[in-house]
Every structure is written in C-alpha cells, then in structure tokens.
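Every protein chain of the complex appears in place save one, which is left out.
After this line comes chain A, so read on.
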Amino acid sequence: MILQGKRVALPPAPVVHRQFEKHAQATPDAVAVFCAGQRVTYAELDAKANRFAHFLAAGGRGRGAKVGVCLDYSIDMLVAILGTLKAGAAYVPLDPAYPAARLQLLLGQIPGLALIVASPATAGLVESAAVEIVDLEQLSGRLAELPETGPDIPVTGDDICYAVFTSGSTGTPKLTAVRHEGWFNLMNWLMLEYGLHSDSNNLVVSALGFDLSQRSLMTPLFCGATQYLMASRNFDAAMAYRMLTEHEIRTVHCASSTLYLLVDWETARRGEALTRLDYVLFGGEPLKVERVLDWARRPGNTCTLLHQYGVAECTDVATSYDLAEYRPGEHDIAPVGRPAYNTDIHLLDERLCGVGVGEYGEICISGTGVGAGYLGGTGPEAERFTTIEVDGAPRRLYRTGDRGCVDQAGDLVVFGRMDAQVKVRGMRIDPTDIERALGRLAGVREAAVVVADSGDSELVAFIVPEGDELAENDVRARLLETLPRNMVPARFINISLIPLSPHGKVDRAALVAMCRNQYA
C-alpha cells in the first residue's frame, strides 16, 4: 500500500536561507521578527545574519560544522540560526528550559560541535570546557567590523541544516539530522498547498527543542511574513492569547495538547482571536478530537485545522488532513490525511512487503523529506533507515515504528506504536530513557514507566524501592533535576516486583492495566 504525494519540482539548489534572502532583496523594509516590543526588518536581519556567518566561517566553523543554539526566544535566536545556515553549518537547538544536567548529556552527543550561541541568561546551563560559548551581544563590536553582505558559501540541498534530539530505543536521546532539500520541500509545500504568503504572520508557541518549532520558526521567513516571538522560556497561555488578540497573526504551529489549551482559554473567555486565524497546524500525538470539535464548529470560525503527522527523522511533517472533513460517525480516530509534496507513505509488514488496502502496517516514509540519519554512533536505530525496491528502482526509506492503515477515503490513520515508545504532549518519549534516570536515583532498585490514559495521556512510573517506600514528591523533585519536565511522570507507584512477560521483558500491558485499576 503506497500513498503518493504530488510531485513538485524544487529549484536546482533548494537551500532554505536563499529563500529568506530573496525576501530580504524584494521587501527589505518588511518586518521579519517582532519580539518583546522590538522589531527587525528583513534587510536588518539579513545583514546581522551575514555578519555572524562571516564570523563563523572565518573561525573555521563553516560548512559541515554544528552550532548549538541555547537562547530564549529573541531576535538574536533567528540571527544565530540564519547566520549558521549561511555559513554552511547546521544548528542544534538546545532548550534553556531543560535542566543543566540534561543539556550537558545532550552536548556530549553532538559530534563536531564547533560553538554554542548563548546569552548571559543561558550560558551557565551549557558551560563546557570543550566548547566555546559566544554571546551575540558581547560579540557585537567584532561583528560590526564584518561585511553585511552574504559570505556566499556554496550550500547544497543535501547539506544538513539542523539536527534535533529524538528519543532512541536504548535509553539515550539520538541526534537526527535534516537536510536543506527536505526542509525547503516542507515549507514550499505549506506555502503552495495552503497559500501561505507575506501576510501569513506566525506566532511561535512551542518549545525550542521540538522539530515542529524549527518549522514554526522558519516558515514565515520562508514566505516573507512576520514572525512573532514571545519573550518567555516556558509556554505561557495568557501571553500567547494576548499576542493573538493584539497582532495580525494568521498561523500557529503546535502540538495537539497546546491546541487544547488555547481552545480552552478562548472558550472560557468567549474570545475570537483563535477563530480568526487562517491555520493551526498541529499534531505530534493522538488527537482527542472532542477537545476541539465544538470550538471548530463555532459559527464564524474561519480557522482551518490541519491535523498533521510526521517524524523528526523525515523533516517533521509527512502528511496533513483538514479536520473539516472529519465525520464523528464515520471515523473512530481523526485521520492524518495525505502526503506532502514529493513524499510517499508506505504501509509495510515485518518483511517490508506492502500490506493490502485497509490492512494495518508499519508506516514508512520515502521521498525528499527523508533526513540524513542519526549523527554520531550507529545504534540499533540506524537500521530504521533502509532501502527497498519500488517499481524496480531502489528507494531510501525510513521505518517510523508507528502503526497505521489507509481508510476508504484514502487518508492515512495512525494507530499507536509498533514498539514501547510513547507520545506524550507532542513529544516522542522512550520510557527506558526515564527508567534509566529513575534507576540512578538513590533508593530505587528498579523502575518501569508506561503511559496511562486518564482523560489526558500521562506517564506513570512503577518503582521497586531498595528499602522503604519512596515518597512521590521526593522522587519527582529529584527526577526534575535531570530530566525535562515533559519526561517526568505524573504519578509514581511503589511496587514490590516489576511484572515480566514470558519472554522476560517488562510486561507493560500488565502495568497499564494496574494504572487503570488505580483510577477505577
């Protein structure tokens, strides 16, 4: 079973920052970024990014290098990102909301890390003897002496533009790399298919480490529109809603759970700002469609909800579905729709043979969006990138580990995972990553983590204590020092023994059943 995306030709050099530069030439005085009362035009942002690119290239941090970006949302963040791309390097977003211990673990996984851009507010989190840290503010004197025209470093569509951390299956996060061509194709598809243009102003509401945040950050600059950033390290519903009310914002990219928050916020206040948007592009976790349906059907609501599916390994989005087509009687689960341009979805069995119409298979992705793979180390995940033969020709393909089928209308529907990985609030999480962190805590002999559904999906940890039962608050507080908040379980349950399956693996189904009993 193959779902084919439309074939749309890309320019000979599908390089993301070239598209931004076109707008800087055509509409130099248009506002590119607005943040905390400050604004920068396309020409100004281009000049600042060019200077930073010269700085990187002169220091031998050009093509092929990796530049860490550990900044709060700000104009400087986009200077750092665009400058890195112009230098021919790839950026790695490092979310300053993460605990320092987690950021240090991630830093150790970035091969060829040349430099980290930080600010006085974030530098302490990423301090490292091995890597230089620069602050654009402090650097401004030196940057002012560099040319404001582009360094014109040759970059190809196959070069890496960014790399983000995704959950692996071995308990350590993996760094997955995206190519310019894939990212260009994604934003070109959004622009042409959905008619995004120079008024398609966007508000970023997601955390920096997400793959969707990279798209949210760059798409308006790709379309010549204005990017609105919130000077907030953490998601701030009140501030986000106020920004939507006060500014001409047309698009929001977010995880499904963030959409629920915004819809709830609007519903409680009888507001209209969200209904006036052109698009909310959302996904990343199973959609609870009842959380948005009443709002979506409000009279006068002109906002199109695009329910999307994809994986970081294949440039973030692979398919899209207009939720207006959803019929509660016909669908159990809201579909994720049809493929992006130059993208195919394959449903395969364990021998990598196609399954029939209506049958379940592993969702595999081929086409322009397939990324450059994992950087540094060849874990078992590397095998997820493989090659199959389609119509007699070899095709590079990524096996997502997600399970799905194609419905009668020809839309893809996703039904959970083939393995133990889980999705909670938009983030793919490997429970063994959390189990390892728990196992390192004093007093914990063994731990297992599962997802329970008590209305909202949440992580539940089962702990076998060394001695006395461990207090929930204490374990949670200690875990918060090493893990991002979205990976810290909502509940902790002391248990004397972790149940095992006949094969000797953790019996996750039994644990999920125990959660259900606890709620009952």
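Some points to look at:
In the analysis below, contacts are C-beta pairs under 8 Å (C-beta built on N, C-alpha and C of every residue); 3 or more make two chains touch, one makes a residue touch a chain; residues count from 1.
Here, contacts and distances are computed from a predicted model.
Only one of "Cytochrome c oxidase subunit I", "Cation acetate symporter", "Acyl carrier protein" or "ABC transporter domain-containing protein" fits the UniProt record of the hidden chain, and that name is "Acyl carrier protein". From the set A:L261, A:I388, A:A409 or A:V512, the residue in touch with the chain omitted from the display is A:L261, counting the whole complex.
Contact with the chain not shown here comes from a single listed residue; of A:R396, A:R485 or A:R516, that residue is A:R485.
Of the options A:E148, A:D236 or A:E446, the residue whose C-beta touches the omitted chain is A:D236. Touch with the chain omitted from the figure is made, among A:T302, A:Q408 or A:N473, by A:N473.
Residues 97, 232-239, 242, 257, 260-261, 264-265, 268, 425, 456, 472-474, 476-477, 480, 485-486, 488, 490-491 of chain A touch the missing chain (whole complex, contact as defined above).
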